[in-house]
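Every protein chain except one is present and positioned as in the full complex.
Residue numbering begins at 1 within each chain, and the chains themselves are lettered A and B in the order written.
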Amino acid sequence: MVADFLLAAAGFVLATVAVGLVRILWGPGDDDRIMAAQLLGTGGIAVLLLLGQVVSLPAAVDVALILALLAAFVSVAFVRGTTRSETDRA
Amino acid sequence: MAFDTGLAVLVLGVAVWTLAAHDTFAAVIGFVTYGLLLALVWVRLAAPDVALTEAAIGSGVTGGLLLGASTRLRRAEIQAAGEKPGATLRFAAVVLCTLVSAGLAAIVLLLPEPAPTLAPQAAASMAATGLGNPVTAVLMAYRAIDTLLETVVLLLALVGIWSLAPDGVWGGFPGRRHQADSEGVLTFVAQLLVPIGILVGIYIFWVGSVAPGGEFQGATILAAMWILVMMAGLVDAPPVSRRWLRLLLIAGPAVFFAIGLAGFAIAGAFLAYPVDYAKLLIVTIEIPVTLSIAATLALLVAGPPERAPK
Partner (left out) sequence: MNLAFNGLTVVAVSAGAFFFMAGTVGLLRFPDALSRVHALTKADNLGLGLVVLGLLFQVEGPFAALKLISVWLLTLLAGATVTQLIARTARLGTSPF
């Protein structure tokens, strides 16, 4: 019963965060796209933790751990990528 | 059921958007998002090892690689926009992709019940290798030669990238020098997050023998942390002609190959392990392979040399 609720919650979080993906479509600037990707990353972590509990897969927490680290890495790379040429010297 | 359908629709939607995106940067963001959603799909299919690899390599490091490429191409993108392939070529590509997808879908849907699998035999023979994770047993014992060839392929890719350097900067520093901002947020991130990341990378590598994880996933996290430190400007990328760097890169495949050859003498075939020492040999292979792959992946993302060596 709790498992059903957790699965429903996972679906709800995924749906909400997916709606945020619209920012990737519209986002007038690249920053908005980066923000939407970041939101999806955090939502993905929440969904993973919930799913892991529902299907009794403790490794899902490890996947969430990796996702957290790599979301940070990719976001830093994105921010660097939008502003690369001004201050770096070859 | 509704969750699965929603996830599938989301994956398809993001894929279509990535293909239709107008500029490369937006497409790369779409690609990283796609990889993240695929990791969710793999967890839903109860394949955590694949999910770890997808999140780490498929989404994270490949995203960094594509981003570097997109940034380098930014100046050329305007010229490239005028050279788009013609309608016939694009139509042919659509037809080919549709045929391949339909073929794959047919194979999956027409699998006999129960689907043919070697999983029970793989799990049954695990005791001889001393491992607790059947995926690692397949990667490091039953199909160890595939893993050895993968490490060599990564090295070849790196050599290919290095060969793109112009003559003047041959053997020099990859990428541009990033300025370190001593009060900046990026320095703070690098100083706080990277030690934690290294710890997590070592943990994921070590736990791979009994739970989902392993050397590729752990090495990818270590590589991402090194790239982060380089992006923050705290450390400069080493010039690619340095001997210690080259030794580090070949250490993994070399040890793997040496233990494989020793298998002839000890256990009768290439990459065969004697039963009592199997786990020890596997760990002896895994440690240098993890370090080599971490270095290789980080250097792949750093790119070809752009500054002359001193």
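Operating definition for what follows: contacts are C-beta pairs under 8 Å (C-beta built on N, C-alpha and C of every residue); 3 or more make two chains touch, one makes a residue touch a chain.
Every value quoted in this text rests on a predicted model; they were computed, and no experiment measured them.
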Visible chains that the absent chain touches, using the contact criterion stated earlier: A, B
Footprint left on subunit A by the chain that the document does not show: 1-2, 5-6, 9, 12-13, 16-17, 19-20, 22-23, 29, 31-32, 34-36, 38-39, 42-43, 45-46, 49-50, 53, 58, 61-62, 64-65, 68-69, 71-72, 75-76, 79-80, 82-84, 86-87
Residues of subunit B (touch criterion as defined above) contacting the omitted chain: 178-179, 181, 184-186, 188-189, 192-193, 196, 233
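We adopt the following convention: only the chains that are shown with their structure count from here on.
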Complex contact set, residues of subunit B against subunit A: 2-3, 6-7, 10, 14, 17, 25-26, 29-30, 32-33, 36-37, 39-40, 43-44, 46, 48-49, 51-52, 55-56, 59-61, 63-64, 67-68, 70-71, 176-179, 186, 189, 193, 196-197, 200, 204, 207, 211-213, 217, 221, 224-225, 227-228, 231-232, 306-307
Parts of subunit A lying in touch with subunit B, wherever the complex brings them together: 7, 10-11, 14-15, 18, 21, 24-25, 30, 33-34, 36-37, 40-41, 44, 47-48, 51-52, 55, 57-60, 62-63, 65-67, 69-74, 76-78, 80-82, 84, 87-90
